[in-house]
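Have a look at the structure below before the remarks.
A single protein chain has been removed from this complex, and every other one stays in its place.
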Amino acid sequence: MTTVGQQLIVAAIPALPALVFAVLVLFGRLLKENAQYVAILGVTVSLVFSAFSLYYVASNDGTPIEFSVPWIDLGAGGTFSMGIYIDSLAAVMLVVVCFVSLMIQLYSGAFMEGDSRFAWYYAILNLFTASMLGLVVAPNFIELYVFWELVGLCSYLLVGHWYEKPSARDAAQKAFIVTRVGDAALFIGIIMFWRATGTTAFDEISQAAQAGFIGGSALTAAIVLVFIGAVGKSAQFPLHVWLPDAMEGPTPVSALIHAATMVAAGVYLVARTYDIFVQSETAMLTVAYVGGFTALMAATMALVKKDIKRVIAYSTVSQLGYMMLGLGIGQYTAGFFHLYNHAFFKALLFLCAGSVIYAMNTYSLPEMGGLRRRMPITFWAMVLAGLSLSGIFPFAGFWSKDAIVASTYDEHYYVLFGMALLTVFLTAFYIFRAIFMAFTGEPRTQAAREAVESPGIMTGPMILLAFLSIVSGWVGIPSGFGVPIKDYFADFVTPSKFASDTLGLEAHAFSFQLAIISVAVGLAGIGLAYFLYVPKPERAAQLARRLAPIHTFLDKGWYFDALYGLVFVQGAKALARGIRGFDRRALGGLVGGVGRGAMGTGGFLQRFQTGGVQNYALFILFSVLLIGILVGALAGAQWTLLVVALIAVTTVAAFAVGARL
Amino acid sequence: MPPIVQQIIDALTATPPLAGYLVVGAIMFAIGTWGALIRRNAVVVFMCVELMINAVNLTLVAFGDFLPGEKGLGASYAVLVIAIAAAEIAVGLAIVLAVFRSRRTVNIDEVNTMRG
Partner (left out) sequence: MTVAFAFLAGMTLVSAFGVVVSRNVVHSALFMSGSFLGVSGFFVMLNAPALAAFQVLIYVGAVTVVILFGIMFTQRPQARRFRTIINHQFWAGFLVAIGVGVFLAYLLAVEDWGQTSAGNGARDVAAFGKDLLGVSPGSEIFALLFEVASVLLLVAVVAAIVVSRRKTGEGVDRGVE
């Protein structure tokens, strides 16, 4: 690079929201409702700067912007530096994060109106944005980890924003603790890499791994640990349990954090460290299968949920599984493309849900119904997002989802192909189930009858995102499709040469058959949802009754929460009880015992204080005799003298103290 | 004179060894200790203390006589000890009298308000 000016602009991208955070923390009380304007201004500027950096990287053929300053210098131990590294991957991510954050902050102005902690909400939202941006531009593990943790903290604060609700408090704690497990694994992985290679920068570690500084099982172990960190943050199996509960937070928070950005951090991490991942086949397979399994599992859980946000939450988990699956089988571009598309339509889904919640003040699907006529904008936006999610041509989701599904087939991962295809079916089903339950039929409650469309500041972002949900995929239309639009995305976001060489994958032409299959499966899912929920809505209830055990199993989240609760929570409580018992009885008894011992000794010695002079004389003579015999006869004259002197001094001192000299 | 009589006379007129005087002094000291510990009457306890002092005096003078390096000063030390003992008797009996006046008893066992 780069002139100082350009460096400053790039550095300002994460710094501006952080500055907004500081301002809002300090002056939030004064600003009150005006906090949103300060925040929106900050994010808009960041967005402009991100667009600039994207343009710069694109026009320079993908050469990354990078600079750094040393931060901690351990001398012989090495230096940790803080810096900025923006390549094509990061540039796209920056724009996505800034844009979605901007939409959310606009939307929140109306959604959070009247909230008692309005300015604080915006402050943490901006801290989150700053942390996410910092995470994206991090060139080394340490900086990444710092922002990783910050992002987790902000998630905790935002999920627990309405901390008067005990469920919100619990959900925030659960989110934090579960992701903490992942974070711990990530940190161990970082340490392993650092110890083996002496550096924490991504590219240097990759080179060191190639050179053999860390290899074989150690490399696999370390990178799998890093992946576990991603699993935690992206709510993959088995650390997925926190995401549905995190819906206790305000809906815009769910849209930003748990749809578009924070949960994408895990996927981003895998993409970022791709050069290291490709060096371990086991790790790649792990990523792929965990992703595939999670996608399927979460889709099944979403089938039966009655809370509209929970459905969308499980959908997020499922889609993240898709992205991991894509990355795991070597489709760097496809996986990240899905992340990019997913950010838009998932955020839109959440905003639509938020719109419904704002209008009806309830999350519960059975209480809705017939909102199509009363909230048309929300309805159509949600339908568009749903179609994109289901991967229907020509919406955005189709291009990325199809790329992943097709490549599982092309690369001969047939099990994963089956799982992915089944998930397509289930995805289409559950999202349209939610849409049909909420918007079609007759209103089932009074609130549904009286719902009105949301204000413009909420529907505006929704419309914009709906537009993007359709067209965002069109920058990545593969050339084999026959449309004269260049595949910009694939040209821009590519794995490094080293990664491509290591993977040794051949490019496959666009396959019409596979595309038709996946679209057909998606349409089948929509059709089934229609059949069960629209003409005669009781059909769904009948089916649920007939398949009751399965229904319960899915509804309880495959009993994961119960299992974790039993093993970890009850286990921790039992340990705490045990420790408390030990503390009380053993240590407390010890302390008490010391006291009792002292009193007992005192009581025993008290018997010697008879008050009789001759008694005392007897004791003295006896002691002198004893000392004389023992010390004098056994140890000699000098020792006797020493002992006698010691006793004399002690006696005098005791007397002096007693007489208060 | 028959030799055996001479021997007996020699034995009878021999100088007693130093250890003899010291042992006598030790025994006298022990008796004085015993008495000081077991008698109830305060005045008798005093008398036993005097016995102890005399035993020490005896030991002092014995050393003074027997050890050449002392230049015979043992007796002089003994004089000073006697002076101090006299002073001690005077003050001690004054105290016993004072105690007797307030409590009407010289029984040591009954003077135990410092009990506990």
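By letter and in written order, the chains are A and B; residue numbering begins at 1 in each of them.
Just so we're on the same page, a residue touches a chain if its C-beta (ideal position, glycine included) is under 8 Å from a C-beta of that chain, and two chains touch if they have at least 3 such contacts.
None of these values were measured; they are calculated from a predicted model.
From the set A:Gly198, A:Pro366, A:Gly527 or A:Gly628, the residue in touch with the chain omitted from the display is A:Gly628, counting the whole complex. Residues of chain A that touch the chain left out of the display are 612, 614-615, 618, 621-622, 625, 628-629, 632.
Taking the whole complex into account, chain B touches the unshown chain at residues 11-35, 37-44, 46-48, 50-51, 54, 57-59, 61-76, 78-80, 82-91, 93-98, 100-101, 106, 108-109.
Rule of thumb we're sticking to: only the chains that are shown with their structure count from here on.
If you average the Cα atoms of chain A and of chain B, the two centres end up 95 Å apart.
Within the complex, the chain A residues that touch chain B are 606, 609-614, 617-618, 621. Interface residues of chain B, counted against chain A in their complex, comprise 33, 36-38, 45, 108-109, 111-116.
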